[in-house]
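Removed from the display is one protein chain of the complex; every other protein chain stays in position.
Lettered A and B in written order, each chain numbered from 1.
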Amino acid sequence: MSENILEVKDLVIHYETDEEVVEAVNDITFTLKKGQVMGLVGETGAGKTTTALGIMGLLPSKVGHVIQGSIKLEGEDLLRKSPREMRDVRGKRISMIFQDPMTALNPVKTVGDQIAEVVLLHNRCSKAEALKRAQEMLAMVGIVPERYKDYPHQFSGGMKQRIVIAIALACEPDLLIADEPTTALDVTIQAQILDMMRKLQKDHGTSMILITHDLGVVAEMCETVAVMYAGQLVEFGSLEEVFDNPKHPYTRALYQSIPSLDKDVERLHVIPGMVSDPSNLPPYCSFFERCDEKCDRCRDFEPWAVEVDPGHVVRCLQYTPEWNGGEK
Amino acid sequence: MLRYIVKRLLLLIPIILGVSAIIFILKTFTPGDPARQILGNDATQEQVDAKREELGLNDPVIVQYVRYIGGVVRGDFGESYRTGEPVLSEIVPRLATSAKITLGAVAIGAVLGILLGILSALKKYTWVDSLVLVISMFFQSVPEFVVALVLIMIFSVKLHLLPATGIETVKGYILPMVCVGLSSVASYTRITRSSMLEVLSEDYIRTARAKGQTEGNITYHHALRNAMIPVAQSIGTNLGNAIGGGMVLETVFGVPGVGKYIVDSITQRNYPSVLGGALIIAIVLTIINLVVDISFVLIDPRLKTTIISGGSKAPKKAKAAA
Partner (left out) sequence: MAKMHTPAMERIEKKNARRKKPVQSTPAYESWKRFKRNPTALIGLAVVIILILIAIFAPLIAPYDYQAQDYLSMMQKPSAAHLFGTDTFGRDIFSRCIYGTRYSLLIALFCTIAAFFSGGLLGIIAGYFGGKVDTIIMRIMDIFQAIPMIMMAMCIVAVLGNGIPQLVAAIMFASMPTMARNNRAAILRVRGADYIESSEAIGVGQFKMIIKHMIPNAIGIMIIYFVGFLAVSILMMSSMSYIGVGLAAPTPEWGLILNDGKAYLTNAPYMTLFPAMMIMITCFAFNLMGDGLRDAFDPRLK
């Protein structure tokens, strides 16, 4: 057994419709060690959620296609599993927390039933035992267990997200994917939920992929960081490496756009231009148009991943032999 | 909950007042002099004038309306020109017949429509979906009476299985029910399909998938109950249509129901029976719709809280129903 819980290799995911093909995920490779938390950062439309859905095997049917690559959970390729086998994986070995807790719960079922459902699916137990487990889970996420008989609309947004987390953790999964778990919540509640998630993650030793666009959250929670841009992993490394020694121009630009208390600046740094149209990506670096470190050679190559330091991978031409001198 | 029911019951009053106003307006437009109608052509002008006074036809319109409402409240919907009997007592026995046909029709239409709707939602964008759509649209495009004629041709004239007219035997109910039912299939199919598709794209369905739930269980345990809410809400409208369709078909099949009574009264220029009958049906329909509305509360827990807490912020689906 390897110590990696998840190995994603050369993954390409496209959305195909009659009108266009959207290249949502382009050739990403990363690994996640057991018990670690990885931050998946990037702006809207960078392919973070698609990556997560790809791992879960929940890409929209008929439209979403995995073109190539492999997703290995403890050495088993999830892409080779049958739908039936995948159902056993989902909820039991990998769980997912979705972005919007307001809509993630079925409005006509009690929260107890909804937690018990996942317990019943993956464990041999009676309905009563499952409900008992549901109450334990509610207690664990800080909700009075007696409220298991209530319906989702009787809870606030933050409470609903706690319930969603309870569902996700009910079967003690090996891997938890949290897709912007706090974006839809109030700032004060965000901190509570994150604290709780960190505590539960530590207690159970769950590995976690935290999808977010909030670099502050990443700094607090994660051990490794993957930065996505236009469906590609432009930078991947440990938190210290990526934060203290960012290599990719996009990552650097991201840091500059964070407001800082120390420096007094008139305006925040803005990355010029727009994200490339994912249905019409250029044959060279997708970040080229917006990059302020580019050179003419950048137009000729699709950059490939380079390991600049051990475990720190960057996809930028300037770290390759093709780079012909700093025309910055 | 009780408060909600009382509130809804109180809302019945303006509707009944309004409907009776519409009927009253129509009544004042009816050609001919009611007094003359009652007395017949042999009566002298003096007799007619006396009858007019007696009927209060010389009073101001408002007074007549108030008197009319007073009558309606006491169950007086006018008297048939033909028999002189109160319209209410003529209609009540016929209501049962019509109710049986309408209920049977709604059941046939809803069951078929919901099944077809689920089928086409689950098989969306396939030939099954298209076929279901075309079939249901076909029945939407054929007038009920044509379906009735075709079924009479097949089952009565050719096969001698079912009677063409009359409801002397239970068999007599079958054709009218099926005809009225078929005409509403399209509407149920469409609502079920779109509501199913909408629900299936909801986030909580994805949550269920993320739990590792099977597609079958997702359809039946998670999607169906949510998807049925708009379908149930459409039953009220469809009931109205079924009663309307029933009116035509009762005439075709010679079923002695309210519909045939009203249609016959129209051809006989028996205006009090027509208008009285329409008013009675409107009131019955309104009450049924109220019952349907209240029963939603039992399906959708979100509504219960909003109603009990008296909050005005109804959830999205509840608003659509209002």
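One rule holds in what follows: contacts are C-beta pairs under 8 Å (C-beta built on N, C-alpha and C of every residue); 3 or more make two chains touch, one makes a residue touch a chain.
Values in this document were obtained by computation on a predicted structure and should not be read as measured data.
Colleague: Quick one: say which of B:L119, B:V255, B:V274 or B:V297 touches the chain that got left out.
Modeller: Touches the omitted chain: B:V274.
Colleague: Please pick, from B:L39, B:M137 or B:L162, the residue that touches the omitted chain in the full complex.
Modeller: Residue touching the chain left out of view: B:M137.
Colleague: What residue numbers in subunit A mark contact with the hidden partner chain?
Modeller: The missing chain touches subunit A at positions 12, 14, 16, 18-21, 23, 26-27, 65, 67-68, 231-232, 280-283, 302.
Colleague: Residue-wise, where is subunit B in contact with the chain that is not depicted?
Modeller: Subunit B touches the chain not shown through residues 14-15, 18-19, 21-23, 26-27, 29-31, 130, 133-134, 137-138, 140-146, 149, 152-153, 157, 194, 197, 240-241, 243-245, 247-248, 251-252, 262-263, 265-267, 269, 271, 274-275, 278, 281-283, 285-286.
The criterion applied here is as follows: only the chains that are shown with their structure count from here on.
Colleague: Whole-Å distance, subunit A centre to subunit B centre, using C-alpha means?
Modeller: Between these chains, centre-to-centre, one finds 52 Å.
Colleague: Touching subunit A in the complex: which residues of subunit B?
Modeller: 202-204, 206-214, 221-222, 225-226, 299-302, 305, 315
Colleague: Going by the contact rule set out above, which residues of subunit A touch subunit B in the complex?
Modeller: Residues 56, 58, 86-92, 95-96, 98, 100, 103-109, 114, 117-118, 121-122, 151, 153-154, 164, 167-168 of subunit A touch subunit B in their complex.
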